[in-house]
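To start, I am sharing the structure in question, which I have written as structure tokens.
The other protein chains are all here in position, but one chain of the complex has been omitted.
And now, subunit A:
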Amino acid sequence: MADVLLDIRNLRIEATSYPPGEPPRDVVLVDDVSVAVEKGRVLGLIGESGAGKSTIGLSAMSYGRGGVRLTGGQILLNGREIRTAGMRELRSLRGHEVTYVAQSAAAAFNPAKQLMEQVIETSLSHGLMPRAEAEARAVDLFRQLGLPDPENIGKRYPHQVSGGQLQRVMTAMALCPKPDLVIFDEPTTALDVTTQIDVLAAIKRAIHETGVAALYITHDLAVVAQVADDIMVLRHGKMVEYGTTEQIITRPSEEYTRALVSVRGIEHAEKDPSVEPVLRVQNVTARYKGTNFDVLKNVSVDLPPGQTLAIVGESGSGKSTLARAITGLLPPSQGRITFAGRELSRELKARSKDDLREVQMIYQMADVAMNPRQTVGTIIGRPLEFYFGMSGEQKRVRIQELLDQIEMGRGFIDRYPAELSGGQKQRVCIARALAAKPKLIICDEVTSALDPLVADGILKLLLNLQAAEGVAYLFITHDIATVRAIADRIAVMFKGQVVRYGPKSQVLAPPFDDYTDLLLSSVPEMELGWLEQVLEHRKMESAGN
């Protein structure tokens, strides 16, 4: 074990929690975790949110975010104990021996400074190399990471490059001071799948060429399988399983790991498409006020009652705008929207109470979709009051029924949103939508902010509710796996247009158009060497053209 670069032994991390109305208490975030990373190898840390993966990642530079304290165990970097090291020593080590790539590049860059300045900043401040050399190295890295115009991109400001490019620039920033270890904290999570694949390939190549060791933190097992040599699975701050990537993917020994590997095991038979649609969108074109750019161009889709129409596309493709047009928040400039046999007026204000009741919406961020100052009872009870005039005991009984339907206990009725977990919040939002007894629920990326296992639970719940209540879903998502799991028909959107539309079995079967092919082939699969295969395949295709 002469080549061990980072050796974490029996790490224990604590923080103080301040529950409202109770005295503060210490909670253990990470307990007895041991990790070893050899030179030039990549270790993937995987787990749900709250599993402690980022906390462990940051401990590799002996840093605790907020009030987090590293209270026990050893962190040896190049054989040196750094957990108890002083500020001065840590400062010389951070940004030199260990560097960090954050999830949201847009938030991590200073918008007022040129990219080059920020990329070479640590190299200069640590006195590692003269400016000219640092700039030359940065340009080399830009080239390695496949950024366009590597000589000049450093002169741009953060808002002048795309999200995927910015993430690559941040990788260059991390690699510039020639570190021994780079911590990647969910570097591709915020990106579209079609962008993610390029960034992933660039990161992988850069790691390989520079021979740096890395900690790769993510919640997506399929992603980490493409870049990591070893994987550690974490849950509730404890290690669940630790092994080579090949072993974890193909022969997981723990129950929890098996659940992660086989997630999205939902099967859903496609329903008969030849029913009279409940929602019919015809030639809808829409633009935002004060602009002359159509965000939706001539969109037509149908949705039969009790079925699910999935709208798929990357960010900016107009899929959420379509939802806004249907709900009346953004009146379309052309086209008609027919619902349950009657035409819906374009303006929200002109719609009848029944029109409003029968189309409900569930949002991506359950956090901001619920008023933080209202209890679960008020949130679910308001539609009952508003649409059905329920009150008192009758209302309370109905709220209990709805809570049972979303598989949550009765004790939740007096809780505030802040006292719920992410999955529970989304369930309450579902209950609020159900309370109105709608015919159609628009689900806008409802599982995107959730951990895979929790998201799975939500999808199963939605399918059960559809079977029980006969409600139709317009399901907006960028995640093909979710679409496979629940859709009856699919519309693929690109730049405001529907480029492919039909029953699931047809849309997801070849022959594909170019965009659908790109979209489908970019979704990471839980398979070793998938990334290389895809890239190889694409290279051959472009060479053939």
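Observations on the structure shown:
To be clear about the criterion, contacts are C-beta pairs under 8 Å (C-beta built on N, C-alpha and C of every residue); 3 or more make two chains touch, one makes a residue touch a chain; residues count from 1.
As a working rule, contacts and distances are computed from a predicted model.
The subunit not displayed here is recorded in UniProt as "ABC transporter permease", chosen from "ABC transporter permease", "MoxR-like ATPase", "Protein ImuB" or "2-oxoglutarate ferredoxin oxidoreductase subunit alpha".
From the options A:Arg83, A:Arg382, A:Lys437 or A:Lys495, the residue with contact to the unseen chain in the full assembly is A:Arg382. Only one of the listed residues, A:Ala369, A:Ala431 or A:Leu450, touches the absent chain: A:Ala369. From the set A:Ala136, A:Leu329, A:Ala509 or A:Met540, the residue in touch with the chain omitted from the display is A:Leu329, counting the whole complex. Shown as candidates are A:Tyr63, A:Tyr242, A:Tyr256 or A:Tyr416; the residue that touches the absent chain is A:Tyr416.
Take subunit A: the residues that touch the chain left off the picture are 18, 20, 327-329, 348, 351, 353, 356-357, 359-361, 363, 365, 368-374, 382-383, 386-387, 416-419, 432, 436.
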